[in-house]
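Would you mind keeping the following structure in view while I ask a few things?
The complex is shown incomplete by one protein chain, all other protein chains being positioned as in the whole.
Letters A, B and C mark the chains in the order given here, with residues in each chain numbered from 1 onward.
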Amino acid sequence: MAGFDKVVDTYEQAMSGLTDGMTVIAGGFGLCGIPEGLIAQIKTMKTSGLTFVSNNCGVDDFGLGILLQEKQIKKMISSYVGENAEFERQYLAGELEVELTPQGTLAEKMRAGGAGIPAFYTATGYGTPVAEGKEVKEFNGRQYILEESITGEFAIIRAWKADKMGNLVYRDTAMNFNPMAATAGKTTVVEVEEIVEVGELKPMEIQTPGIYVDRIIKGSFEKRIERLTLAKN
Amino acid sequence: MAGFDKVVDTYEQAMSGLTDGMTVIAGGFGLCGIPEGLIAQIKTMKTSGLTFVSNNCGVDDFGLGILLQEKQIKKMISSYVGENAEFERQYLAGELEVELTPQGTLAEKMRAGGAGIPAFYTATGYGTPVAEGKEVKEFNGRQYILEESITGEFAIIRAWKADKMGNLVYRDTAMNFNPMAATAGKTTVVEVEEIVEVGELKPMEIQTPGIYVDRIIKGSFEKRIERLTLAKN
Amino acid sequence: MSLSRDQIAKRVAQELQDGFYVNLGIGIPTLVANYVPTDMEVMLQSENGLLGMGPYPTEDNVDADMINAGKETVTAVTGASIFSSAESFAMIRGGHVDLTVLGAFEVDQNGNIASYMIPGKLVKGMGGAMDLVAGAQNIVVTMTHADKRGNSKLLASCSLPLTGVDCINKVVTDLAVMKIENGAFHLLERAPGVSVEEIIEKTAGKLIVPEFVPEMSFE
Partner (left out) sequence: MSLSRDQIAKRVAQELQDGFYVNLGIGIPTLVANYVPTDMEVMLQSENGLLGMGPYPTEDNVDADMINAGKETVTAVTGASIFSSAESFAMIRGGHVDLTVLGAFEVDQNGNIASYMIPGKLVKGMGGAMDLVAGAQNIVVTMTHADKRGNSKLLASCSLPLTGVDCINKVVTDLAVMKIENGAFHLLERAPGVSVEEIIEKTAGKLIVPEFVPEMSFE
């Protein structure tokens, strides 16, 4: 399976080819399901002028937040960017562009990008600031806006297990944006908790077929919890 | 779980509410993964003037073909309608409307219908008879056509197992159009090989969440094979 | 007496029906889960990809990979399913959720809602709110009737940037339950001990008041 063996040994190999000014689609919701080691590698590489497409931008010292600290990010396309003081500072100082996108529209833009659909209509955002400059069209008596899809030079995602061909399964709500992000990168790099032999993942349980995946690296994850909330005894 | 118990005991209950002239979205590819008992029930009900949205139209004496025999179908929206002599006769006699739709566009129209997306752009069909009368728009130097989504009063699908809340898993390539069809019906009826207790299907293995399913009936299936092809020796 | 946050949640819980799939926003809406009638079952949808959200975990079963849309650690109930964000919003945008409850800064008599952005303050983003209000057929907004300075939040026309247009059907405040229809708020119920006059006074938008306005019941 030489041609299908996508496992790489180092983070350098995993992110090789990423250069200044590229667009990176990142999986994860808050700090849940983020490719921690790949983000750290981008910090190490000092790549700059990056556009990130990601639902959130981490916190000050974890997740994509660490790339903000290093001023590597030029633009964020996100649905929610709170919980991050450096973000706020850069944004207010005009150092960071932000394109706020409704969460469902963002997920669909990634999916559409991966699926060869350049644009779709949605009612989400009609009549709001999100609709500014976008085409409006009526279907069955309701108004919809045209949203264009998103692709990137790279996608960085996290999965639970990968077989060596890049077939993936996710773990619980760490799935979130990862399957769509996986489809939307020209080069898709996945960081996983476990690499298994081909055949261990059954055809019907695979959530992202290997065709979308270019490189696999085994990571080790801190899995920081943003809001630990416990049952009252 | 009274309010979530979607199991019905009879095919009459399963298809109750279907009336003349309705649109029905049907899962299945060829004879694979079709809701055999629900189709038979529609034949029994003699409902007529129906529009079916289904990749194929069965064969003369099986699948949706049996509804053609009874002249219950007014219109088919399909990608491929060969293998059916009565279909050919009715079509050439002008008794049956046919809207040929590329297979991937058909799948996406169902998905979009279920997902609240009224229309999307695709390159599929641009410059062909499929594009006639459709809007054309250029994105990144390529031409795309606007395709509208599809929903129906009913969706009839087949799954392998359902729990009583309507969470579904499919079996191998009998999956095909079923998951999208499930989302696109105002009333979605699923015929399954096995009904299991809630909790037997794990959260990550569920392929169609119960929110899309209104009624579940246990069927027994002939599973006719359209093209039996065996390995040589 | 105006309602407490918990009482608002309790009143909203009366909108639930057995077998409903429900999305509860952050804040007061989250509290609604505590008041689901015991003879009733609902499934909670969390837009990060969980249908069948359960209670918060005990210390023993905390899992960083199990969170809700508010990024809190949660559990899943029996019968839950987990899926991608695209699938989650297909569900929401496609109108498959039976009831959505969310907060707002302002609602107006045309069913418009402003809930995510106050110009001049930092914009944190709309998260899933725009998708939720555009997708749901049945939305209840919970909020205080007026702000801290006594300014009405029920307006003729929202003053803040909108989250969605013509989408809100019902509002439950600390003072009243109202439906929105034909360009007006319609007063349905008042909080126990709250006068119709106070509600009229604190409602800036067009308010239709019927002859008899019952008090909310919490038995």
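To be clear about the criterion, contacts are C-beta pairs under 8 Å (C-beta built on N, C-alpha and C of every residue); 3 or more make two chains touch, one makes a residue touch a chain.
What you see is a predicted model, and the numbers here were worked out from it, not measured in a lab.
Asks: Tell me the shown chains the invisible chain touches, ordered by label.
Replies: A, B
Asks: For a quick check of understanding: of B:G30, B:P118, B:G185 or B:P203, which residue touches the chain that isn't displayed?
Replies: The missing chain is touched by B:G30.
Asks: Touching the hidden chain in the complete assembly: which of B:D5, B:E88, B:E148 or B:E205 does that?
Replies: Checking the options B:D5, B:E88, B:E148 or B:E205, the one contacting the hidden chain is B:E88.
Asks: For the chain left off this view, which of B:E70, B:E138, B:D172 or B:E197 is in contact with it?
Replies: In the complete complex, the chain left out is touched by residue B:D172.
Asks: For the chain that's not shown, point to the residue among B:L96, B:I117 or B:V130 touching it.
Replies: B:V130
Asks: In the full complex, which bits of chain B touch the chain not displayed? Write them out.
Replies: Spelled out for chain B, the touching residues are 29-33, 55, 78-82, 88, 91-92, 98, 100, 102-108, 110-111, 122-130, 171-180, 223-232.
Asks: Going by the touch rule given at the top, which residues of chain A touch the chain that is not shown?
Replies: Considering the whole complex, chain A reaches the absent chain at 1-4, 111, 113-117, 163, 165, 167, 183, 198-199, 203-204, 206, 209-212.
As a convention for this text, only the chains that are shown with their structure count from here on.
Asks: Please tell me the distance, in whole Å, between the geometric centres of chain A and chain C computed from their C-alpha atoms.
Replies: Inter-chain centre distance comes to 29 Å.
Asks: Between chain A and chain B, what is the gap in Å from one C-alpha centre to the other?
Replies: Going by mean C-alpha positions, chain A sits 32 Å from chain B.
Asks: Where the CA atoms of chain B average out and where those of chain C average out, how many Å apart are those spots?
Replies: Whole-Å distance between the two chain centres: 35.
Asks: Show the residues in chain B shared as contacts by 2 or more other chains, in ascending order.
Replies: Expected reply: 115-117, 203-204.
Asks: Of all residues in chain C, which are in touch with two or more distinct other chains?
Replies: 50, 76, 82-83, 89-90, 92-93, 134-135
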